[in-house]
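Right after this comes subunit A.
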Amino acid sequence: MISVYHYMILAAILFAIGTFGVLTRKNTIVIFMCIELMLNSVNLTFIALSRHLGNMDGQIFVFFVMTVAAAEAAVGLALIIAFYRNKESIEVDDFNLLKW
Partner candidate 1 sequence: MYNNLWLIPFFPLVGSIINGLLGKKIKNEKVIGSIGTLAIFASFLVSCQNFFGLLGSEQKVFQETVASWMTIGNLQVDWGFLLDPLSAVMIMVVTGVGSLIHLYSIGYMHGEVGFYRFFSYLNLFCFSMLMLVLGNNALVMFIGWEGVGLCSYLLIGYYFEKKSAGDAAKKAFVVNRIGDFGFLCGLLTLFWALGSKGVWTLNFVEISENAHLLQSGGLLVTVVTLCFFLGATGKSAQIPLYTWLPDAMEGPTPVSALIHAATMVTAGVYMIGRMNILFAMSPTTMMVVAIVGAATAIFAASIGFAQNDIKRVLAYSTVSQLGYMFLAMGVGAFTAGIFHLMTHAFFKACLFLGSGSVIHGMHHGYHHAHLHDDPQDMRNMGGLRKKMPITYITFLISTIAIAGVPLFSGFFSKDEILWWSFGSTRGHWGLWLIGAIAAGMTAFYMFRLVAMTFWGEQKTDARAKDHIPESPLTITIPLMILAFLAVVGGYVGVPAILGGANHIHHFFEPVFAHAQELYKIEAHGAHATEYALMTASVLIAFAGIGLAIYMYVKKPELPAKFTAAFSGLHQAVFNKWYIDELYDFLFVNPTKKIGTFLWRGFDVCVVDGVVNGTAWVVKGLSAGLRFTQSGFLHNYAAAMVVGVVVIVGYYVFG
Partner candidate 2 sequence: MADNLLSLMTFFPILGMLVVLFIPRENGPLLKSTTLVVTLITFVLSLPLAFNDVFTVSGGMHYREFHEWINIGNYFQMNYNIGVDGISLWLVMLTTFIMPIAVLSTWNAVEKNIKGFMALLLLLETGMLGAFISLDLFLFYIFWELMLIPMYFLIGIWGGKNRIYAAVKFFIYTAVGSLLMLVAIIFVYYYAVQSGAPMNGFGIQEFYRLGIPAGAQYWLFLAFGFSFAIKVPMFPLHTWLPDAHTEAPTAGSVILAAVLLKMGTYGYVRFAMPLFPDALQTFIPLLATLSVIGIIYGSLVAMMQEDVKKLVAYSSVAHLGFVMLGIFAMNMQGMAGGMIQMINHGISTGALFLIVGFIYERRHTRLISEFGGLAHKMPIFATVFLIITFSSIGLPGTNGFVGEFLALMGAFESGLRWYAVVATTGVIFAAVYMLWMYQRVMFGKITNPANENLSDLSAREIVIMLPLILFVFWIGVYPNTFFEKMNPAMEQLLNQMESKQVALVEQVEQPAVAQLIEFK
(Lines give C-alpha, C1' and ligand atoms only; values in the text may rest on other atoms or scores of the structure.)
Protein backbone atom coordinates (compact mmCIF):
# COMPACT_ATOMS: atom_id res chain seq x y z
CA MET A 1 0.00 0.00 0.00
CA ILE A 2 1.45 3.38 -0.98
CA SER A 3 1.53 5.68 2.03
CA VAL A 4 1.98 9.41 2.20
CA TYR A 5 5.62 8.83 3.06
CA HIS A 6 6.29 7.28 -0.31
CA TYR A 7 5.02 10.38 -1.97
CA MET A 8 7.05 12.61 0.32
CA ILE A 9 10.22 10.67 -0.36
CA LEU A 10 9.60 10.90 -4.06
CA ALA A 11 9.04 14.61 -3.62
CA ALA A 12 12.27 14.84 -1.65
CA ILE A 13 14.15 13.19 -4.47
CA LEU A 14 12.72 15.61 -6.98
CA PHE A 15 13.56 18.50 -4.65
CA ALA A 16 17.15 17.34 -4.36
CA ILE A 17 17.44 16.96 -8.11
CA GLY A 18 16.05 20.44 -8.56
CA THR A 19 18.59 21.84 -6.13
CA PHE A 20 21.30 19.96 -7.90
CA GLY A 21 20.23 21.51 -11.16
CA VAL A 22 20.20 24.99 -9.71
CA LEU A 23 23.69 24.49 -8.38
CA THR A 24 25.10 23.11 -11.60
CA ARG A 25 23.53 24.61 -14.68
CA LYS A 26 24.86 27.69 -16.38
CA ASN A 27 21.85 28.50 -18.46
CA THR A 28 19.60 30.82 -16.49
CA ILE A 29 16.45 29.47 -18.08
CA VAL A 30 17.36 25.94 -17.13
CA ILE A 31 18.10 27.10 -13.63
CA PHE A 32 14.67 28.60 -13.56
CA MET A 33 13.18 25.34 -14.72
CA CYS A 34 15.00 23.53 -11.93
CA ILE A 35 13.47 25.92 -9.43
CA GLU A 36 10.07 25.12 -10.90
CA LEU A 37 10.94 21.49 -10.35
CA MET A 38 11.59 22.16 -6.69
CA LEU A 39 8.27 23.95 -6.38
CA ASN A 40 6.53 21.02 -7.97
CA SER A 41 8.08 18.58 -5.59
CA VAL A 42 6.69 20.70 -2.80
CA ASN A 43 3.32 20.65 -4.50
CA LEU A 44 3.39 16.90 -4.58
CA THR A 45 4.15 16.85 -0.89
CA PHE A 46 1.27 19.20 -0.21
CA ILE A 47 -1.26 17.23 -2.13
CA ALA A 48 -0.15 13.94 -0.70
CA LEU A 49 -0.38 15.38 2.79
CA SER A 50 -3.71 17.01 2.04
CA ARG A 51 -5.02 13.68 0.96
CA HIS A 52 -3.61 11.99 4.04
CA LEU A 53 -4.88 14.62 6.44
CA GLY A 54 -8.17 14.85 4.71
CA ASN A 55 -8.42 18.63 4.45
CA MET A 56 -8.18 20.92 1.48
CA ASP A 57 -5.66 23.38 2.82
CA GLY A 58 -2.76 21.68 1.14
CA GLN A 59 -4.42 21.68 -2.21
CA ILE A 60 -5.32 25.32 -1.88
CA PHE A 61 -1.74 26.03 -1.10
CA VAL A 62 -0.67 24.21 -4.21
CA PHE A 63 -3.10 26.37 -6.11
CA PHE A 64 -1.35 29.47 -4.85
CA VAL A 65 2.06 28.01 -5.42
CA MET A 66 1.12 27.61 -9.01
CA THR A 67 0.02 31.21 -9.16
CA VAL A 68 3.28 32.26 -7.67
CA ALA A 69 5.15 30.11 -10.12
CA ALA A 70 3.34 31.78 -12.97
CA ALA A 71 4.04 35.25 -11.61
CA GLU A 72 7.66 34.46 -11.07
CA ALA A 73 7.92 32.99 -14.51
CA ALA A 74 6.62 36.19 -16.02
CA VAL A 75 8.91 38.47 -14.07
CA GLY A 76 11.91 36.21 -14.21
CA LEU A 77 11.76 35.73 -17.92
CA ALA A 78 11.28 39.44 -18.38
CA LEU A 79 14.43 40.02 -16.36
CA ILE A 80 16.30 37.46 -18.40
CA ILE A 81 15.23 39.13 -21.61
CA ALA A 82 16.29 42.52 -20.35
CA PHE A 83 19.64 41.12 -19.39
CA TYR A 84 19.98 39.40 -22.72
CA ARG A 85 19.37 42.65 -24.48
CA ASN A 86 22.29 44.27 -22.71
CA LYS A 87 24.68 41.38 -22.57
CA GLU A 88 23.67 39.07 -25.41
CA SER A 89 23.89 36.18 -23.02
CA ILE A 90 21.89 34.24 -20.51
CA GLU A 91 24.76 32.45 -18.84
CA VAL A 92 24.91 32.99 -15.07
CA ASP A 93 28.67 33.31 -15.30
CA ASP A 94 28.07 36.57 -17.06
CA PHE A 95 26.54 38.02 -13.91
CA ASN A 96 29.98 39.17 -12.89
CA LEU A 97 29.67 42.91 -12.55
CA LEU A 98 28.84 42.98 -8.88
CA LYS A 99 31.22 41.17 -6.59
CA TRP A 100 33.48 41.46 -3.53
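Assume a residue touches a chain if its C-beta (ideal position, glycine included) is under 8 Å from a C-beta of that chain, and two chains touch if they have at least 3 such contacts; residues count from 1.
Here is how the candidates were picked: all candidates are chains of the complex that A comes from, given by their letters.
Remember, it's a predicted structure, so these values are computed and weren't measured experimentally.
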item: Single touching candidate for subunit A, where 1 or 2 all sit in one complex; value: 1
item: Interface residues, subunit A side, partner candidate 1 - complex; value: 19, 22-24, 31, 92-93, 95-100
